[in-house]
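Quick one: structure below, then a few questions.
Heads up, one of the protein chains got dropped from this complex, but the rest are sitting where they should.
Chain lettering (A, B, C and D) follows the sequence in which the chains are written, and residue indices restart at 1 in each chain.
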Amino acid sequence: MDILQLIVSGLANGCVYGLIALGFVLIYKATESVNFAQGDFMMLGAFITLGFTNADYMGLPFWLSCAMAIAIMGVLGYLLDLVVLRRMFGQSQVAVVILTIALGFVIRFVAGAIWGHEPQSLESPIAGVELRFGGLALGMDEIWVIIVTVLLTILLYFFFARTKLGVAMQASSQNQLAAYYMGIPVKRIHSMIWALSGIVATIAGILFASKGSIDPTAGLLGIKAFAAAVIGGFGSLPGALLGGLIVGLVEPFAARYMPAGYSQIFPYLILIIMLIVRPHGILSQIQTKKV
Amino acid sequence: MKQDTNAPLLKVDNLESFYGPIMAIRGVSLEVKEGQIVTVLGANGAGKTTLLKTISGVMDPEKGTVRLQGSEIQGSAPDAVVNRGVVHVPEGREIFPILTVEENLKMGAYTRSDHAQIAADMELVYDYFPILKERRTQEAGTLSGGQQQMLAIGRGLMTKPRIMLLDEPSLGLSPLLVGEIFTIIRRLNEEQNVTMMLVEQNAKVALEVAHYGYVLELGRIVMSGEAKKLQQSKDIQEFYLGAQQESQRGQRRWKQRKTWR
Amino acid sequence: QTQGVTDTEILIGSNNDLSGPFAAFGAPAIGAAKQYFDEVNAAGGVHGRQLKLVAEDHAYQMPKAMQNINKLVNSDEVFVMLLSLGTPMNIASFPLLERKGIANISPLTSARQMLEPPAPYKFAGFSSYYDQMKAGVNYLKENNDRKVFCAMFLPTDFGKEIQEGTKDGATELGLEYKAETTHKPDEQDFVGSLTKLKDEGCDAIATALTVRQTITVLGTAKKIGWDDVDFIGSAAAFHTAIAKVPNGITEGFYAAAGWPDLNTRLDDPYVAKWVEDYTAEFGEAPSTGAVLGRSAAENLVMALEAAGPDLTAESFLKAMEGLDYIDRITGVKTDYSTTDHQGGDAIIISKIEGGDWQVKGQK
Amino acid sequence: MSLLELSNVTLRFGGLVAVNDVSFNVEEGEVFALVGPNGAGKSTIFNMISRFYTPAEGDILFEGKSILEKEAHEIPSMGIARTFQNIELFEQASVLQNLLVGRHTHRRSNFVADMVFTPFVRSEERAHREAVEHVIDFLDLQPYREKFIAGLPYGVRKVVEMGRALAIKPKLLLLDEPASGLSVEETQDVAFWIEDIKKVMGITVLMVEHDMHLVGAVSDRVMALADGRMLAIGSPQEVQNDPAVIEAYLGSDGMTDDGEAA
Partner (left out) sequence: MRIVFKTSYDADIRLFKHNAQAFWYLLLFAFAILLPFLVSDFLIGEATLVLIWAICGMGLMLLVGQTGQASLGHAAFMAVGAYSNVIYQLNFNMPFLLSFPLAGLTAGVAGALVALPTTRLHGIYLAIATLAISVLTEDIIIILEPITGGIAGIFAPDIEIFGYTFNRYGNPVELYWLVLAITFIVIYAYRNILRSPTGRAFAAVRDSEVSAKAMGVNVARTKMVAFAISCTITGLGGALMGHFATVFTNETFNLIISITLLLIIVVGGLGTIHGAFFGSIVFVMLPLMISLTRDAVGSLTGSGSITIPGLESGIFGAILIGFILFEPMGLYGRWLKIRTYFELFPFYRKDMFRRQKSYLKTERTR
C-alpha cells in the first residue's frame, strides 16, 4: 500500500514536471532555443488565473478565469515573440537563452509588484478534494494533473507528427533557411509556438497552484522540469513526460528509503547516471552527422 | 492570367548585396522572360549564389530592385517570395536532416493545399528519382550526398513553382543522373512552362539546355547573349568549357609562384 | 562627524532579499519600515533629522550581498543597519560593521550567530530559532503528550538550527528524537518523507521548509490520512499565508515564534490603525515580514529618540542598551541591556484554528 | 604488401546493406578511384577507413596491420588523411588556422607547456607554420591565408579541405569528390595537384569522384561500385567501357562523353 501510494503521488508529481517540460520541448522543437523563463511563464499564468478567480481579487468563476488566463498568456507569448524575440532571429541560441533568463527577472518583478511576494493559494475547486480507494488516497488535483498531462502530451505528439503545421514547425527548427526556401513563414511559426507554450505553461501553472500555493519564485521549479525534459531526450514530447515521471518517482522513493542528508540528492544523482548511460536522453533526438 | 510574352517575368536592376563590409554583387541587371531557361555562368566566388539568394529574399540587397511581373519584391521575406511562385533550390542541399524523405517532400508543398495534386506530384518526383521512393521513411540526414541533392531538387519541384532558381543542381550527382536532371529541367520547361534560372559549374550542359545566358565575374555581369551564341564565343569556350590548348595548360602549370616568408 | 548622520538626515541601510527566495519576508518588512519612517518624517523626524532608508536587494546571493555592503557602508555611509536578511549575509558584513562601529539592528534571521559571539554592535529583535523550537517541543510534550519528535528541514543554517533545537529540546526533556528528512527548496512532493516519518512512529514533527513547502506538507499529511501527529514550525513558518490556505488544509499547525499573530492583537486600536494604513498602502494585510519590519523600525526610532540630538555611534549603542518597553505592534516586552542584546525574549506558541493563528501558550 | 587492404568488408544500416562484401587493395604510390552511382557506398567506405563506422564483417589493413582496433582520432597519426564530401571545415577560423589543425598529429608539446609558451613550443610553432606555408604555396591559397572560412566561396573551401589533409603529411590521402562544384578550370588544377601529390610528394591517393574526365586523367586504377557491391575494377578505360558500369552509372550519354575524354 505504501509503495502504491508512493507510486501514485510520484506519478502525479512527475506529471507536473512533465507538463512544464512540455513547454520547454515545444519551444525547442520549433525554434531550437531553450526558454529559461518557462517556469516563470507558469508562475505568471497561475497568478493571472488567481487574480481573476480569488475572492480577494476579482472573484470570477474558476473555469472562466482559467479560460481567460489561458487566452491572455497565449496572446502574451505571441506578442513576446513578435516584439522581442523576433529581433533575435537567426542569432546564436545562447544569446536567446540569456535573453530568456533576463526575461525571467522581469516577469518575477512584475508578478511581485502586482500580486506581492507572499505565497497565495489558488481558490480552485479541484484543490483539497480527496478520493480514497481503500487505503490509497488520491487528490482530485492529482487526478486532474495526470489526465491533463497525458492528454496534452498525446495531443501535441500527434500535432507534431501528423499535421502539416506541426511538421513545418519541426522543419523550421532543423533548418531555418531551408524552411524559408519552402515558403514556410518561419517567424510567424515561432510566434505561434511561443503562444502555444504560454498556453501550456498556464495550464501547468493552474494545476501546480491547485496542488499547493504560488509565489513569484515558484518558477524556479522550471529548472528541474528542464532537467527532466533533457533526460527524456530534449525535443521529444513523450520524452518530456517520461523524464518528468522519472524525476517525480525518484523523489518520493528516495525520501522514503534513503537516509536524511542524502535523500534530496538522488534526483540529481539519477540524472547524471542516466546521462552517462544515455548521453542524449532516453528518447534521443540527436542524429549522428553523416559525412 | 494573360501576360505580355515580351515583358520579363523576373527583372533585376542594378542589384548590390553585401556580406558585412564585403560587396558580393556589384550592380547586377538581368532579366528572365516567361518560359525561358536562363543560365548564369561564373567562376567560384563570382556571386552567383548571392544573386539567387537576393532574388529569393534570404538576403536583403543594399541597392537595386528585383521585379516579379513588374512588382518589386526585393527585401521581402523569403516565404512571401515563395508564395508568389518563385522557388529556390539552394546550393549545398539544405534539407531537413531529422525529417523523413517523405516529410521533406511534403514540406515542399507547404504553400499548397490541393491534396490530390500534391499526391500526384509526389508520385512524379518518385518517378524521377526512384531511390527516394525506396527511402521514403529514411531520415534525410542519413542519405548519401547525391541522394540528398535529388531530394533537394524533388522538394523544389513539389512547390509547383512558376519560376525555379536552381543553384548547381548537378552537384555530386552521378553522370547518369546529371543527364537526367537536365532532361527533367527541359521537360518541365517545355511541358509545364516553368521558367528557370540556372547556375551551373557544368557550363557545357547548362548552355545546352538554356535559351539565354549571362556571365558573372567578380559580382558584375560581363557578358550576355543567346545560349547558342555564347557557346560559340571563344572566351566562353576557353574559360568555361575547358577548350584550352595543351601548351597553355602546361604554362599555367609551371607558372612562377611567389613564395611568402 | 558620525557617518550617516547630518543635521537633517539619518541614513539607515538594509541589505535585504527583495526578489529572491525570501522576498516574502524581506519585501513587506522593508515596506512596513519605510512606511513608519515616512510617518515619523512627516511628523518632523527624530530630533529634527529625517530618516532615510536605503534598502539594497541581494536576492539571497552572497557576492551581491558583499557588493551591497560595500555600497551601503563605504559609499552611502549609513549610520545603522536594519532588518538585514540572511544568516551568511549578516555574518559576512560583521567585520566591516565592527570596524566602522555600525550597529546591526533586528536582522531578519533568528540564527544564534546574530548575537554570538557577543559584540557591542549586534542586536536582535526576538528569540532565536533554536530557543523557539525548544519551547515548542516543551509545549507539545506538556499539552499534547507528544513523545517521539522528528524534523523535516532544508539543509541550511536555518534548517540546522531548528533541527538542533528540536533534538536538544527533546533529549533534555527525556523524549525521543527519532528521525529526520532533508529537502531541497524546489522539492514538491512529500509523500515519501511523510510515510517514512509515519513508519518511524513520529508523533510530532518540526518543519524548517519554505512557506510553500510547509503548506504542501500539511496537505499531504491530511491526504494520506495521518492525523495523529502535530507539525510545528518556527518564526519562519509563522506566516499568515499558511493560515489562509482554503479548505482547512493547514488547520492544527503550530508555530513557535517570538510574537503573537496580528489577528490576536486587532483589539488594540494602535495595531488596528496600522493594519488599516498598511493595507491601504500595499493592498494586502500585513504579513509576518511586515510585523517584523514595523516593530524593528519602531525599535530603531525609539533608540534614536533616546540617543538624543547628539547622535554618535556611542550614544546610539547606549540608548539601545537602555531600551525597555512593550512593543506596540506585537505586545511583546522588549528590553536590552549591556549583557542582553536580544530585545524580545518571549516565545509564543500559536496554532492555526479556523483559518487564523491563535495563541496557545507563552514562555 | 599493399598500403591499404579491404577484405570482404560489409556494413549495414538497419536492413540496408550499404557496403556488401567489398574487397580491394590500394598499392603504394598509385591513384585509386572509386566510382559508382549515388548511394553506392563510396563515402561509407571512406568512413570505415577513417573509423567513423565499424564494418560488421571483414577487415581493413593499413600497412599490413588491422586498423579496426584503432579509434577515429588515431587514424591520422598512422598516415591516413581525408577530406569530406560536404566540406567539414572549422568555420569560425581562418584558412591558416584550419591548416594548422592539420599539424596536430605532429605536435610534441603538452597543454602545460603551451600555457607557459616555452621556447620549445615557440620553435615547434615555427616548424608547423613552415610546413603549412608549403601547403599554402602548393595549393595557391595565399590570397585566402587570413580569411575566415565562413565567407569563402565553395571552390576555395574544397581546396582548403585538401590543404588541411595535406598538412597532416599522410601516406594515404582519401579525397571524397574533390572536384564537385568546381569549374572546368579549377578541376584541371585539381588534376595537376593530384598528380603532384602522387609524384612529388609520394602520397598514395584514394578518391571518390563523379567527374569522369578527372578520373580518367589522374587515376591508375578505378573500381566501380553499385548498391554496395563491386561492379568492375581495372584501368580507367576498362571500367568506363564495362557494360555494367555504363548501365548503372554512366548512362549511354556518359560513355560517348567520357569516351572522348579518356
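Everything below uses one rule, namely that a residue touches a chain if its C-beta (ideal position, glycine included) is under 8 Å from a C-beta of that chain, and two chains touch if they have at least 3 such contacts.
These figures come from a predicted structure and were not determined experimentally.
The absent chain, not drawn in this view, touches the displayed chains A, B, C, D throughout the complex.
Taking the complete complex into account, C:55 is the one of C:55, C:81 or C:242 that touches the chain left out. Here one chain is not drawn; of D:39, D:55, D:76 or D:155, the residue touching it is D:76. Contact between chain B and the unshown chain involves residues 18-21, 58-60, 62, 97-98, 141, 260-261. Within chain A, the residues in touch with the undisplayed chain are 32, 34, 84, 87-95, 97-99, 101-106, 108-110, 112-113, 117, 173-177, 180, 216, 223, 226-227, 230-231, 234-235, 261-262, 264-265, 268-269, 271-272, 275-276, 279-281, 285-291. What chain D contributes to its contact with the hidden chain is residues 50, 52, 72-77, 81-82, 84, 88-93, 96-97, 100-105, 107, 109, 111, 114-117, 121-122, 124-126, 128-130, 133, 164, 168.
Following the convention adopted for this analysis, only the chains that are shown with their structure count from here on.
In this assembly, the chain whose C-alpha centre lies farthest from chain D is C. In this assembly, the C-alpha centroid of chain A lies 44 Å from the C-alpha centroid of chain B. A straight line joining the Cα centres of chain C and chain D is 73 Å long.
Counting only residues that touch two or more partner chains, chain B has 142-144.
Chain pairs that touch one another: A-B, A-C, A-D, B-D. Of all residues in chain D, only 13, 36-40, 43-44, 85-86, 133, 136-137, 140, 142, 145, 151-156, 177, 180-188, 192, 210, 212, 248-251, 253-254, 257-258 touch chain B in the complex they form. For chain B in complex with chain A, the touching residues are 56-58, 77-79, 82-83, 87-90, 94-99, 103-104, 106-108, 110-111, 139, 141-144, 155-156, 159. Contact residues of chain A toward chain C in the complex are 2, 5-6, 9-10, 12-13, 16, 105, 108-109, 112, 116-121, 123, 127-128, 130, 132, 135, 137, 139, 211-218, 220-221, 223-224, 248, 251-257, 260-264.
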